[in-house]
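Apart from one protein chain that is not included, each protein chain of the complex appears where it belongs.
So, subunit A:
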Amino acid sequence: MSLLNVKNLSVILATNDGPARAVRDLSFSLNKGETLGIVGESGCGKSMAALALMGLLPELSETRGEILLDEENLLDKTEAEMCRIRGNRLAMVFQEPMTSLNPVHTVGNQIMEPLQLHLGLSESAAREEALHLMDRVGIPNPEARIDNYPHQLSGGQRQRVMIAIALSCKPDVLIADEPTTALDVTIQDQILELIQNLVQEDGMALILISHDLGVISENTDNILVMYGGAAVEKGGTEQIFNELVHPYTQGLFAAMPKLGRARTMRLVTIPGTVPDLINLPAGCTFTDRCPIATDICRNTPPPLEEIEPRHAVACHHLQEARSRKTEELFS
């Protein structure tokens, strides 16, 4: 029995051009203390999947499937019940630290809010705890900072405040949606390490979302690779780095900046663009960009097949994908 069990999660967004299938048939499970990495290019539906877990999708969108937190389906909960779960058992750190804090309230008040709401702390107790949390997330001189407004803090410090807010009620699951994408490279590692340490100390489960396979490789137990709203490959982090199978995963790997490679060398990119979610192709969504695609890819969606225990790939040409080297596919 896992802590979080997501089964066939689908998200359909209402857009001006019609329904967009931002997430399709996503399934994964997460145990206490485990870290799952979700990786994929911009626009592949990572944030929408995360927001679906939180029950915070944009207006008029539809969620299907099951999201079982301790065997209870969150999609069956009322809005009032979800309000008791959000911030309390399920917390999220967002992609945009510069705009995710309210400009008219002090950071202290914003950290105190969930403590008062879920734990019922008094104002003074919540302030004490907020100071403690600010210290824990590495904000220097919390006593001076607690009455600051967000605009008085740097991007990195704001993201630390966001982490303090998310961790305030010791959630069972923390969702970190590209927590470092908007930050300076020098600060990125610090923030990732901070999240990693705090999650370990509190024994919570973490879903780390990123478009950077490098970030995911260093910080996770399991990986789920998303493309066009669906999982194309998933498995243990070691399993996947032992053998990158899906052509898209190989493409992401080729696009990763590598240590020791000269600055001047061009980064490899996967040619083509992400599919249009409103008019998804009938078969495999990666067909148009895939170096080994054939007619069957165009017409039939590939099933997610296990190639070893826990390691599953959705590709019609498993044999060929496994035999080709990454450098041959993308260069």
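Heads up, the rule we're going with is that contacts are C-beta pairs under 8 Å (C-beta built on N, C-alpha and C of every residue); 3 or more make two chains touch, one makes a residue touch a chain; residues count from 1.
By definition in this document, contacts and distances are computed from a predicted model.
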item	value
Omitted chain (choose from "DMSO reductase", "ABC transporter permease subunit", "FMN-dependent oxidoreductase, nitrilotriacetate monooxygenase family" or "2-oxoisovalerate dehydrogenase E1 component beta subunit") - UniProt protein name	"ABC transporter permease subunit"
Touching the absent chain when the full complex is considered, from A:Leu133, A:Ile165 or A:Ile207	A:Ile165
Options A:Ser42, A:Thr99, A:Ser122 or A:Asn197, residue touching the unrepresented chain	A:Thr99
Residue touching the undisplayed chain, where the options are A:Leu117, A:Ala255 or A:Leu304	A:Leu117
Residue of A:Ile38, A:Ile85 or A:Leu329 touching the missing chain in the full complex	A:Ile85
Touching residues on subunit A - with respect to the absent chain	54, 56, 79-80, 83-88, 91-92, 94, 96, 99-105, 110, 113-114, 117-118, 149, 151-152, 162, 165-166
